[in-house]
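Missing here: one protein chain of the complex. Every other protein chain is in place.
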Amino acid sequence: MLELTWLIPALPLAGFVVLLVAGRRLGEPLAGWLATAAVGGSFVATAVVFLGLVAEPAAERRFGQVLFEWVPAGGFSVDLGFLVDPLSVAMCLFVTFCATLIHLYAIGYMHGDPNFTKFFVYLNLFVFSMLMLVLGDNMLVTFLGWEGVGACSYFLISFWHTSDANASAGKKAFVTNRVGDWGYMVAMFLTFTALGSIRYVDIADGAAGLTATTATAVALLLLVGAAGKSAQIPLFVWLPDAMAGPTPVSALIHAATMVTSGVYLFTRMNGVVAAAHPWVSTVIAVIGVATALVAASIAVAQNDIKKVLAYSTISQLGYMFLAIGSGAYVAAIFHMITHAFFKALLFLGAGSVIHGMADEQDMRRMGALRKLMPVTAVTYIVGWLAIAGVPPFSGFWSKDEILLFAWEKSPVLWFVGLVTALLTAFYMSRQVFLTFFGEARWDEPLEDAVPELAVERGLLPYEGENEIDDDIEQVYELDHLPHGVGPKEAIHPHESPWLMTLPLVVLAVMAAVSEIIQLPVTNTTKYLEHWLYPVVEQGEHHLTASTATKWGLAVVAIVAGAVGILGAASIYLKRRLDEQPAAPEVLRNGWYYDSGLAAFMGGPGRAAFEAVAWFDRTIIDGAVNGVATVVRVASGGLQRTQTGFVRAYAGIVTAGAVLVVFVLILRGVVL
Amino acid sequence: MIVGAVSAHLYLSLSALLFGLGAIGVMVRRNPLVMFMSIELMLNAVNLTFVTFARELDDLAGQVVVLFVLVVAAAEVVVGLGIIVSVLRQRPGATADDASLLRG
Partner (left out) sequence: MVESFVFAVAAVVIVAGAVGVLVNRNPVHAALSLVATLFGVAVLFVALEANFLAAVQVIVYAGAIVVLFLFVIMLLGVDQSEDLDVEPLIGQRPAAIAIGVVLIIGLTGVVLTSSLTGAPAAHEWVRDGAEVAQIGRLLFTDYVFALEITSLLLLVAVVGAVTLARTIRGETVDLDEPVPVLPGDPVDLIDEDVE
């Protein structure tokens, strides 16, 4: 059964090729169904491979399948091969599962889009790349998938590329990811230099023999790569902007799968992290927890329903990095899986809301939607409870396990993680209350959004102008209305078609019950840990905490979650407290990180780049041009010997022969 | 060496002379056909040397090599004359000096 591995990425690839060639002819919705079937088939193939792997004894669950030798270059040889082990199969299972549901959802969500088939072309290519990333048996195949998912992410963020904002959001994601890719590539080169191989099997075997310095360098470079792909400090800026893409893309790429590849990479290379200096894992944990806290605090003040989820995703990825830094690889994968379910659910739910609200994304214009969109509301609430850490939903268990490991690493990390958990519960509750509870606010545009927009579009000279009423008419005549303004006529929210609600229901069930794969009740119910242990044994930290500590920490986490929820309820549901202090300007602007970065890059950064450019022009180009000049002058002299006359050439050849003869005579060789 | 036979030195000197004359011919004559003939002279000089050494060293391999030289010469003449035919068809009466496209 393991021989079917090649089918897992081959099916989405086949779907991609077919849609690329014949997609337009298939049209809507057949193209979408074909793409869904391809990914669904891939899920079935993964399930078969999974069963085959389960049948093997635990120690022998490592199966390689080499398709062909990809890069034969002397002593350096790379196969295009797949590595099937507990980790890659676990990844493939949830990736193909979520992808199938999201494909199904997208058939409904993308209904009527002029580029319907193109969307599924990209989506299938993405799934193929993601599976290559996960299944590759060496770093180069993973890199192929790594770049593939990056390219698809870029295509899909700028899917509605006629708007400048969407196009530049795609560019931002692409450029930021490049920085990370640099780290990955150099890490790959360094690994090859140190170990003579980039196969994961060899790396796992040889990692222990690495010097601490080499392992540290590789781990830090991997951290750069993972931070770019998984949106960690300082490279997280692209993910909020990536919400410009269609919502299924946000759910699939920017919540469930691609952004977790950094976590996967570290889990795969856990031996290297274990061999590095101990402070490396601390760096990873600190970056993770700092990202988690910063992103959660920004999410508190966002008004765009998808922006909240985007920052929430960054925050949850920060948790996974905290887990890696604490040596909790199993917990990281556990959280990755539960997060994939509940965050995909939340994104799809948000998409359903946006769909029902006629593309309105501003939560200030929503409210009371639970009556009009019952299925979306109920499933969304399940996702909310899961991410807010309410037992017995899945998020509680995975987050709790990470916090437990963080406690063992350092109580400070645990405390910051706890504050983040509180913030998470707060902002998610705020979102749910604003969207599904309270009063209906979709009838009228926001007071401040219209003048802001009018100023932005040059219709009003400055903010605060009195004569606004006439200009609102002009604003509404614009083709594309930004969020918060909405169409002039009242919105009629409605429940989404079954194609969209079915995936919501399935994901809600998974978000509620997926903790059964790793219940910390008894040792035997930790299925995921037993399953993954052969892969992560080099880096996995072993808990020493007593049962009482575990219970204590869990209770504290529950209390923190409850505080967050109650706080949000008192502000946004009961309206007992003023909401203004809870969403200060600095947080709404994301700590000014983005604008600060832009200001720095536009000012001193630009000057530095100008200096580099000058250096490149004068010194580097000068050296190159200097060599060229020397060659040109010298060849100008030599050119005169090239008369073009055959007889002159013959004379030169013969003179050369004479010289050879006399040299031989003088040296006595022939005499 | 067989008694009474002409010394190999004489054969080799003759072949050196023939080779030099051929070389001069290539350098002096402008008619491409005559230049080719001069090359044939040089090839013959080499053949003569091979055969002389084949006798002196009692090794038939020298003669075998001459056979190969003959084949190569034939092939060379065929291609060379083909080129000359092409050139002269374009410009009747062209000399080797007229084909100087390779001038730097």
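Observations
When the chains are written out, they are named A and B in that same order, and each has its own residue count from 1.
Rule of thumb we're sticking to: a residue touches a chain if its C-beta (ideal position, glycine included) is under 8 Å from a C-beta of that chain, and two chains touch if they have at least 3 such contacts.
The shown structure was predicted, so the numbers you read here are calculated from the model rather than taken from an experiment.
Hidden from this view is one chain, which touches subunit A at 643, 645, 647-648, 651, 654-655, 657-658, 661-662, 664-665, 670-671. Within the complete assembly, residues 1-2, 4-6, 8-14, 16-25, 27-31, 33-34, 36-38, 40-41, 44, 47-48, 51-61, 63-64, 66-68, 70-79, 81-95, 97-101 of subunit B touch the chain that is not shown.
Everything that follows uses one rule, which is that only the chains that are shown with their structure count from here on.
Subunit A and subunit B have CA centres that are 74 Å apart. Remark: subunit B residues 23, 26-30, 35, 96-97, 99-104 touch subunit A in the complex. Only residues 638-647, 650-651, 654, 657 of subunit A touch subunit B when the two sit together in their complex.
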